[in-house]
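After the structure tokens below, expect a handful of questions from me.
Only one protein chain is missing from this complex, and each of the others stays in its spot.
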Amino acid sequence: MFQSAVLTISDKGSQGLRVDEAGPKVAAFLKENGYEVIYTGILPDEQEMIEAEMRRLAEEKVTLIVTTGGTGFSKRDVTPEACQNVCTRMIPGFGEAMRLASSKITDKAWLSRANAGILDESIIITLPGSPKAAVENLEAVIKPLRHGIEILLGLDSECAVKEPEK
Amino acid sequence: MFQSAVLTISDKGSQGLRVDEAGPKVAAFLKENGYEVIYTGILPDEQEMIEAEMRRLAEEKVTLIVTTGGTGFSKRDVTPEACQNVCTRMIPGFGEAMRLASSKITDKAWLSRANAGILDESIIITLPGSPKAAVENLEAVIKPLRHGIEILLGLDSECAVKEPEK
Partner (left out) sequence: MFQSAVLTISDKGSQGLRVDEAGPKVAAFLKENGYEVIYTGILPDEQEMIEAEMRRLAEEKVTLIVTTGGTGFSKRDVTPEACQNVCTRMIPGFGEAMRLASSKITDKAWLSRANAGILDESIIITLPGSPKAAVENLEAVIKPLRHGIEILLGLDSECAVKEPEK
């Protein structure tokens, strides 16, 4: 079972001024899909803090790091920028797939700046802050994501079935 | 009513060697959709000049800065690069939405390198130079754009309806 962490990015949530529902919903969705959720946290919309937490979780070899919040147009929204800064390789298809799926529900999907990338042995996915949109977005990539993780960790290889990598 | 500016990016247009139709058509479309067009200009395909004009308009707090031209494969086409350079946060969904909508009309839509981003309190959108394509592209994002502007300017907040930001 792959380990995951869920980070809620919210100024108000981090100050206890609001109970965020998106984090728990994303965590529940991950468990339903066979991921262990070993950590949940709430951070303000501070890019350096978000980056530090992403790096820390990657260093601890958490396979899947999912954030919710901070992907929109608000002046404080910088989660995608944090993701881009820490990742060495981006996964453009995840942002595309999330917006494409979500655009079938609402035009506002195109406002989401959600993205995804790879840092060492971790995959980072940023999701919108709305509980409904967060789960819808994650749902759009949950199936291929598993295969991506298997390839990243060398547990599978499309190209070398008979000669698995190490 | 939000303020907007329309910049035509065209070597020939800037030298008076061609009358560009895309700029006026984009301006008319913006007016129809409730935007005030406070400035229109024509610039050559010079990245530094385009960047300087984008920065100037953002400093003057023009909410929406739309360019037309310079988004293709021609050697002089550098408008998306200018947009990327001046913006601190990109809006990948707008490029995706514009190409996806346009691809239903023509395969050549995939050649458009149009993009969009945020600089301070301004949103910059780069559109193709063809009058038809420019309006089609803008039409693909005009509805969610308004909501994005409201969030950027703190006039709306998906997340805190009862506790508006400031």
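For reference, chains read A and B in written order, and residue numbers begin at 1 within each chain.
Criterion: a contact is a pair of C-beta atoms (placed from the backbone, for glycine too) under 8 Å apart; a residue touches a chain by one contact, two chains touch by 3 or more.
Values in this document were obtained by computation on a predicted structure and should not be read as measured data.
Novice: Which positions on chain B touch the chain that was left off?
Specialist: Residue positions of chain B that touch the missing chain: 10, 12, 17-18, 69, 72-75, 77-78, 80-81, 92, 95-96, 99-100, 103, 107-113, 115, 129-130.
Novice: What does the interface between chain A and the hidden chain look like in terms of residue numbers?
Specialist: Output for chain A: 88-94, 96-97, 100, 118, 123, 141, 143-144, 147-149, 151-152, 154, 157-160, 163, 165.
Note that only the chains that are shown with their structure count from here on.
Novice: So what's the Cα centroid distance for chain A and chain B, whole Å?
Specialist: Chain centroid spacing, chain A to chain B, equals 29 Å.
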